[in-house]
Structure formats: structure tokens, C-alpha cells
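Report on one structure; see the data block that follows.
Of the protein chains in this complex, one is absent; all others appear in place.
A and B label the chains in the order they appear, each numbered from 1.
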Amino acid sequence: MLFRKSMLLSILLMVALLFVSSFSAMAQNGEVEIFSWWTGGGEEEGLNALIELFNENYPNVEVINATVAGGAGSNAKAVLKTRMVGGNPPDSFQVHGGAELVNTYVETGLMEPITGLLEEWGVKDKFNQQILEMSSYEGEYYSVPVNVHRSNIMFYNKAVLEENNVEPPTDLASFKEALAKLDEAGVVPLSLGDTNKWPATQIFESLLVSTLGPDGYNGLWNGNTAADDPAVREALVHFNDIMQYVNEDHSALTWQDATQIMHEGEAGFNIMGDWAEGYMKTLGWTPGEEFGWMPVPESEGTFIVITDTFGLPKGAPNPENAKKWLKTIASVEGQDTFNPIKGSIPARLDADKSKYDPYLTSAMEDFAEDTLSPSIAHGSAAPEGFITALNDTINEFITTGDVDEAFENFQKNHEEYVQ
Amino acid sequence: MKRKHQESLTSIAILSPSIITLAIFVYGFISRSVQISMLDWDTFANFMRKAKDYVGLENYISLFTESRFQTDLWNTLYFTLFFIIGCLAIGILLSLILNNKPRGGYFFQNLYLFPMAISFVVTGTVWRWIFAPGRLPNNPRGINLLFEQLGLQNLQWGWFTSTNSFLGFNVALIAVIIAAIWQYSGYTMAMWLAGLRGIDQQLIEAARIDGASKWQIFTKILFPIQKPITLSAIIVLAHVSLKAFALIYAMTGSGPNNVTDIPAVYMFEATFRSNRYSTGSAIAIVLLMMVGLLIIPYLVNSFKEE
Partner (left out) sequence: MDDKMTTQEKITRYAVLIVFAIFFLIPMYVLISTSLKSFSEVSINTMWQLPSSISIEGFKEAFAKLAPNVLNSFYLVIPATLFSAILGSLNGYVLSHWKFKGSDTLFALILFGMFIPYQSILFPLVQFMQTIGLYGSIPGLILVHVVYGLPITTLMFRNYYQDVPDALTEAAKVDGANIFSIYRHIFFPISIPSFVVVFIWQFTNIWNEFLFAVTLTDTQSQPITVALTNLAGSQVVEWNVQMSGAIITALPTLLVYIIFGRYFIKGMLAGSVKG
């Protein structure tokens, strides 16, 4: 009797042990597929460093680095959409915070909320709260912002300005005067490369902030500001004035070509997101020495945000590992590993400033104090239909200069895609 | 009778993979595109929930009333027109010269034909670099730079960045038209050469003895005889021009104020970049109808002759 019982017991114990060990073996193995378009330069390096950090914490999880190159993410977004629609999501994917995430994937019910996770890890309060809000929907947060770029920033070639007795402008009026002065001197006042259309839209959105102010601008997306607000028209007028001072071949150039023109001393000003800062460093410049920066005139106090975030799709093949990934990128080590390499700033407010160059440090200070606004051109403010419609409107406007037509089109686009 | 019946069945059986796949991939998909073009799937949300409200021809109407699409249609008209005329003129001229078998003719013939072997993407990439204007007058690039080095400054202009237009013809298209003619005039030349070789030389001799000039021989004999070939070439070229997506995509994009935009580019952006699936499908169907206008009469005609 006893013998049989103990036999039974030991068998049960063995089975239990096997079961438990196989369970933990399952938890130890596995993979996680991370989908992004970080395929070149600092982005790729930064991502690889992040993956290394992840593997230090989770050595048994294999990271499948799924990237899609081309079109500054537009190819990747197309591939991602097809996968999500087809019920084949990656474990986590790069997506711009705000409308790009919320309109496309959250409202259609394809993402899991992660508010609970952020609270569990004790990181929720470490982030800039405005930026978390951007990726929220009906009270829940849906993604972890990894990095932050700024859209309403203007760079200038110090030598070119000095040679022509031009001071960094304090407002739009003095900016236009500066542009006129450079034009007379035979230098390209403002270099622009809009063969891909969005760089022009990006300038326009900064001017919208200049005329509407951050709350007015944000109001366009939350229903508090009407699309026929006269300040919108004002922004179009300013945009038209400024466009008289860009290089004639702007439609044949990429943004890199335009920044390069300034680098070569042929242009004074260049309005471009602060990834241009990283690009200028690769061209050999040092922030603060050969080039200076300032917010687009009259948009000080607003930080137009472009942020890459990662969320948790419903039906992710390896949800537990996906959460590990999210935890890594939400940590201060994760953010301080990735951002210095990529040339952006963390979304957390407790980063180690010593790791960042003078421009990025000043950006971090602004980020902590300014009102945040979502970028239109990069998908955070409004759905993709609006972005492409606005790109077309601005593209036509640059040539026609017809303010009333552009104003009407803006309202039409707003009505169709935002309201 | 029975044998014929069996033969028919076997024939159909052999053809069946093609019949079935083409039924789906051509006719099935076209029907689906028509269907989507009449729905309201211009946002990702509507598409995801397969919103079933039909809006009839609304998408088509808004297309035809918007400036971008109207510009696209003008661009298509002028691009196709000048592309065909250019390919015909150059192709026919070269074929006439080469038909007389000048020395080195074989070399020239192959030289003119080789661009056909290259992708529109490669062509677009190279010609983009050649036609990028630079900043005139002090910083020309590409062919403008060459003009400067040759002392031909007055030939410099904005090429595909120019926003000028005459009677709806956006002159920026000139750059694209040149690239396309470069690629396909050899085809027209080859077609004409093939036809010329089949013409009875005695006919030409007789005309010459009668005192006909070269021009008269061309207009009264050669051109009429080559009409079917010319027509065939026109159809193929028109067809190619409607498909010039890769060339524009690689070379200029839509351009300032859509001066080099074509419906194919707009369709791609609408469908794969803006989530405007119904608009994209409507553009696609309009493209199909434009092609149909050309092709169906041609097909009916050539089948009648058979």
C-alpha cells in the first residue's frame, strides 16, 4: 500500500516537475518580432544598441529585427497596414504617436491598451505627460514613446549670416527682412528641398503655430478651433511671403540636398526637423559652432513633436515578449541608449543630459517646459488622408500663390478628413 | 463528331488554368475595383469595417472636379501626344536612313534599340540627374552645367522644375518626354525597318524612274504601305505612356503644382499612402476606360481582318 502510494507520489512529482520545467523552458525561449523602418545611419545603429540592451536583460529571447526600407517609412507603413488587416501583426511596431496610431490602429480595435503596464512598471509619471496623452484614446494609453524630434526648428549658417550683417530674427517681420537682405546679397535666403512634398508642409505647420498659438493649433485637432479661423489664412500669407525666398530648384531636391546647400555656405536659413542636426554632424559640423538654431519665429513656447512609439497589437504572436520589449524602451537606460545615437531626445524627463550634445540638451529643456503640439506632416495630428491632401494643397499653393484658394482647400480637407 | 467534341474538351482543359486565373486576376479584380470605386472607403476606418454604403459616382465626380486630377488628364494628353509624335518622327527617320544599309548600320541600329532593354526606373534615375537644373545662373547642374561649359547659357532653363504651361501643356513634361522618347524611339524604328524590308523594291524603282522625289516616294508609297505598322506602333506607344508610372516615380515625382503628375502616380499615392481606397479605385477605372477607348476598336478591327 505504502509502496504503491509513494510510487504514485513520485510519479506525480516527476510529472509536475516536468510540467513546470517545460513551462519555464517555454518562458525562457521564444522570440519577438520588432517592425520598423530604421534602416540607415544613426537609426539603424541606435536600434541595434537597443536590441543589445534588451538581450542583456532577456538573453533567451531572440529579437527578429524586421525592417522595411524606402520612402522614409511609407513603404513600411504600407506593408504594416496589409499585415494588420490580414491578421498577421508583428509583436510590436514603430508608429508615430498621435493620429497615425490612434486613427489607424486604436480606433479600429487593433491595439491593446498599456496603461496598466506603465503603472505597473512605475514609469508612467516619468514621461512628459503631454506626449503620453497624444497616444491615448478614451482614457487609455496605447504606446510607449521612444524618441522625440522637433519640427518647428530653424537652423542657420552662422558665417553666412555674419558676412551679410544679418541677425537671427526675433519675429516673422524681422525674419522676412533678413530673408530679403540675404536675397539681395545673392545668397539663397532659405533652402528647401520638397521633391517629396512634406518638407514644405512642415514649414507651414510651424507657421500655423506662430499665428494660432499652441492651444489654437491643438484646437484644430480636438474640435476647439474652426478651420476657417482667420489665423489659418494669416499663416498662409506668411508662408507665401517666405516662399519667395527659397531656391528655385526646390522641387528637384530632397531635404538632405537643401540642408547641404546651407552647409556649403550657399544658404542662410534652413527650416527642417531636428534630424537635420544629426545630418549636419555627419557632414562635419559641430552644434553651436558653424550652425545655430532657434524655434521658427513666433513659435517659441511650442514644441511641435514627432515621436516614434511602440505599442502592443492585439493578437501579437508573443505578447509576453512584446511587453518585455516595451519595458526596455520605456526604461531610462533604453531611452538613453537609443537617443544619443539616433540624434533625438527621450520622451522621459529624467534622462542623463550628459549623454547629449548641446543642441539636443537645449531641445530637452524646451521639451520639458513647452506646450507640445502634434506634427501634421509626420502623422501625429490628423489621419493620413488629411496629410496627403494638405501636401497637395501646399504643393499647388507654392506655385499659384493663391491664398484664398489654398484657404478654401484647407477647410475642405479639414472637413473631409478631420471632422 | 464525337472526336471533335472530345478534342474541344481537351483543348478547353489545356486552356483552363489560363482561363481560370485570368478570369479571377483580370475580370474578377476589375469588377472589384469598380465596386470599391463606388463605396466610401476613403479612410482606414471605413475600409476596416467594410462600410457598405454605396455612393454611386460621387468619387468620380469629385475626381473630375479637382485640380490635381484635371492637371493629370492634361498631362496625360500632352505627354502621350508628344511622346508618340517624337517616337514616330525619330523612329521613322532613323529607319529610312538605316534601310539603305549605310556603313556601320548594324552598330547604329543596335545602339538605338538598346534603351528598350533598360527599366524605366534606371532611365528615370539617370535622366533625373541630367535634367536637375541647379540654381541658375550661378550654380547650374546636369545638362545646364554642360550648356554653360559649352557656352550655350541661353539653352539653360528649369526643366522639370518649371511651372510654366502653354494651353494646358506643362513644359516640365518636356524632360520626361525626352527620357521616354530616348527609351522607345528605337522600337518604332525597328517596327518600321521590319516593314520596309518587306516592301517590293521594284515598286520604288518604278516610282523613281517616273521621276518621283524622295519625299514623294515617302508620302505616296512608303507611308501608306506602312500604315498598319504605324498604327500598331501608335497603339503600343499609347499603351506604354499610360503606364509611365515607374518613369515619373523615379524621375520627377508629381512635381511642383503637379506639373509632372499622372493618374497612375495619383492612384498609387491615394491607395498606398493615403488610405483613400475608393478614390484610388476610381482613378484606376478611369485609366482603364481611357485604355479601353484605344484598345477595343483596335482589337475589333484586327480580329475582323483575321
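The rule is simple: contacts are C-beta pairs under 8 Å (C-beta built on N, C-alpha and C of every residue); 3 or more make two chains touch, one makes a residue touch a chain.
Computed from a predicted structure; not experimentally measured.
Q: Let's see if you follow the contact definition: name the visible chains touching the chain that is missing.
A: It touches the following shown chains in the full complex: A, B.
Q: From the list B:Leu136, B:Val171, B:Ala207 or B:Val236, which touches the chain that is not on show?
A: Checking the options B:Leu136, B:Val171, B:Ala207 or B:Val236, the one contacting the hidden chain is B:Val236.
Q: In the complete assembly, which of B:Ala51, B:Ile85, B:Leu113 or B:Ala207 touches the absent chain?
A: Of the candidates B:Ala51, B:Ile85, B:Leu113 or B:Ala207, B:Leu113 is in touch with the missing chain.
Q: For the chain not shown, which residue from B:Tyr60, B:Tyr78, B:Trp127 or B:Phe169 touches it across the whole complex?
A: B:Trp127
Q: State which residues belonging to chain A touch the missing partner chain.
A: The list for chain A reads 39-41, 66-72, 75, 78-79, 82, 85-86, 254, 256-257, 279, 282.
Q: Just the residue numbers, please: which parts of chain B touch the chain that's not shown?
A: Touching the missing chain: residues 4, 7-8, 10-12, 14-15, 17-19, 21-22, 24-26, 28-30, 32-33, 36, 90, 93-94, 97-98, 100-102, 104, 108, 110-123, 125-127, 129-130, 134, 141-142, 145-146, 149, 182, 190-191, 193-194, 197, 231-233, 235-236, 239, 242-243, 245-246, 249-250, 263-264, 267-268, 271-272, 277, 280-281, 283-285, 287-288, 291, 295, 298-299, 302-303, 306.
The working rule: only the chains that are shown with their structure count from here on.
Q: For chain B, which residues count as touching chain A in their complex?
A: Contacts found on chain B: 42-45, 47-49, 67-68, 128, 132-136, 138-139, 141, 158, 160-161, 163, 252-258, 269-270, 272-276.
Q: Going by the contact rule set out above, which residues of chain A touch chain B in the complex?
A: 74, 77-78, 81, 85, 103-104, 107-108, 186, 188, 195-197, 247-252, 266, 383-385, 387-389, 392, 395-396, 398-400, 417
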